[in-house]
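One structure below.
Yeah, one chain of the complex is gone here, protein chain that is, but the others are all in their spots.
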Amino acid sequence: MTVIVARPADSLATRYLARWELLTGGLLLAVIGLLVALGPSLAGHDPAFVDLRGRLLPPHSPQHLLGTDQLGRDLFARLLHGLRWSLAAATGATLLAFTTGTLLGLLAARRHSPLATLIRQVTNFAQSFPVLVLAICLVAIVGNSLATVVLVLGLVTWPVFCRVVQAEAASLFAREYVLAAEMLQMSRLRLYFRHVVPGLLPSLSVLLAFHFADMLIAESALSFLGIGAPLGAATWGNMLQESRAYLLSAPWLLLVPASAIVMLVITANLLGDGLRRHLE
Amino acid sequence: MNGEPLLEVRALSVTLRSRGRVVHAVRDCSFRLHGGEVLALVGESGSGKTTLARAIAGVVLPQSGAIRFRGRDMGGLARAAARPLRRRIQMVFQDPDASLNPAHRVGGILAEPLQVIRFGDRTAIAARIRELLAMVRLDAALLEKRPRQLSGGEKQRVAIARALAMEPELLVADEPLSSLDVSTQAAIAALFRSLQQRLRIGLLFISHDLGAVRQLADRVAVLYGGEIVEAGPAARVLDAPAHPYTRLLLAAMPDLKHRRLDLPLADAIDRLEELPDLPQACHYRPRCLDRAGVCDARAELAAVGADRGHLARCHFRDGPPAATPG
Partner (left out) sequence: MRHTTLATAHAAAAPVLEVDGLTVRAGTGRGVTTLVEDLSFTIATGEVLGIVGESGSGKSMTASAIGGLLPAGVHVGAGRIVLEGREIQALSAAQRRALDGSRIGMVFQDPLSSFNPVRTVGSLLVESAARHQGLTASDARRRAIQALAEVRLPRPEQLIDAYPHQLSGGQRQRAMIALALLNGPSLVIADEPTTALDATVQLQVLALLKRGAASRAVLLITHDLAVAAVTCDRILVMQRGRSVEHGPAARVLDLPAHGYTRALLDAARRPTAAVEPAPGAP
């Protein structure tokens, strides 16, 4: 049977789109990286410095690029501080979920193994919990800190990775090249690292990017609700929360952190989507 | 064919579960394979031949029965004890596109088994790979290529070389020709034949293609519904089939010599009335063109005439019933 494998027109468009997405995402990532590296010092203000004479200054005010909040604190400095916090929390949570989920997923993919069955059942059980509610309860018990946020978000969302890894690895185990490798009677470790894990990388890398975006939003939601981040700390969720009272009089208090969240999520999504298209 | 068989399968049954349904893929199969012998397993899709092959290869767990390899019961051995034995059983799959890791180069694919058995240092491995390539008649220039850059025949040769790297005594080949072009099929079949004879490997050759079976096999076992319905020397089974299913397979095969489409046979198959399932009845009865009243009770696998090497599971193995139902 002669079959033309790819539709040239489609693949060309896909490749073009993938390149555009990766390029834009990468560029945004570079800018974000620079902002993280420079930190609040870039704004020339301490994010916690209160100046009651300069309250609620609009963006483009002298010395305050993005204006000030209800206590006269510099918004740009607070934004940069929040960026570090958000990135740290989302990265930590994503890595924790990724590590736990991938390890358990690989174990769950084995045929004829009671451990695999157990993990699959635990995953189903864990995934049926409402994530945010569970996180709120846990943070409320453990207390507010960056480590708590990372721990809670990571431990609540690992089933996402476990599910995907288990399904993909199970299909890889059914592939004949993995069967052929098994017939060589190699060690489990070698089988996994030479034949199974490389096959998972495309979907895992895409999932990582998307999960990171999810974790960003989840972290902001938590600190908006007043859990996770210490009260009054310069995090984006806190900034959103505090802006509510000034929604009409000083809308930039809302718009600044909100657009920052959107930008970061878009960056992660662009990278994830571009990666997905690229790997197709 | 004297002495201890290389492989002895005794009363093997394999049950598969798919979407909650239990499928008796292999039922009570017994046979022997000697070193240097080619046994063909023949049957249509769903006959259980692939499951049987995989059970022997150790990638599917049997429900009951025993698989003895070199006189040792594979099911009774601990993993570590079975490992060196299992390495002497290798498999060649139907589709080399699926059985070769697309991300690896030919050199890596062939080096892997040698690394696993700690064959030796780099030079030793490289020398052994050259030897393997020569055995399957491939050029060393292919070592740097990935599977997708090779032709179908070349890929299948790489898969065979990988299996040979373990110095197998038993090679299980599951439809190794059916994804290949006709001209390539003949060449790969010839390669199997010469390798098997030169290295005295026992070859379990699974195929639905009776032409290839005729070319390769010393003995043939015909599977239907997970059961062996006929077994014996290839010449006997293919030239004087005793089971109606074997006869049907042979008659339905398009023939370059006679070039006639057997329309009456097609009509006879079409006209078969559906029958209710009877637990005690012959499994083949619903599709049998020679069925009769006695088929409500199953026949045992028994000798055809005086030939103790030729077995068939049919009441009429020594001749057709007096009257065929219309």
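We just call them A and B in the order they show up, numbering each chain from 1.
Quick note on the criterion: a contact is a pair of C-beta atoms (placed from the backbone, for glycine too) under 8 Å apart; a residue touches a chain by one contact, two chains touch by 3 or more.
Computed from a predicted structure; not experimentally measured.
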Of B:A187, B:A240, B:L275 or B:A303, the residue touching the omitted chain is B:A187
Consider the whole complex, including the chain that is not shown, and state which of B:E4, B:E144, B:D255 or B:D296 touches that chain.
B:D255
For subunit B, enumerate the residues touching the unshown chain of the complex.
44-45, 137-139, 151-154, 181-187, 189-191, 193-194, 208, 210-212, 214-215, 248-249, 252-256, 259-263, 265-267, 269-270, 274
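The rule is short, and it goes like this: only the chains that are shown with their structure count from here on.
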Express in whole angstrom the distance between the two chain centres, defined as the mean CA positions of subunit A and subunit B.
50
Can you list the subunit A residues touching subunit B in their complex?
112, 175-177, 179-186, 190, 194-195, 198-199
Along subunit B, where are the residues that touch subunit A in the complex?
54, 57-59, 61, 83-84, 86-87, 89-91, 93, 95, 98-103, 112-113, 116-117, 159, 162, 166
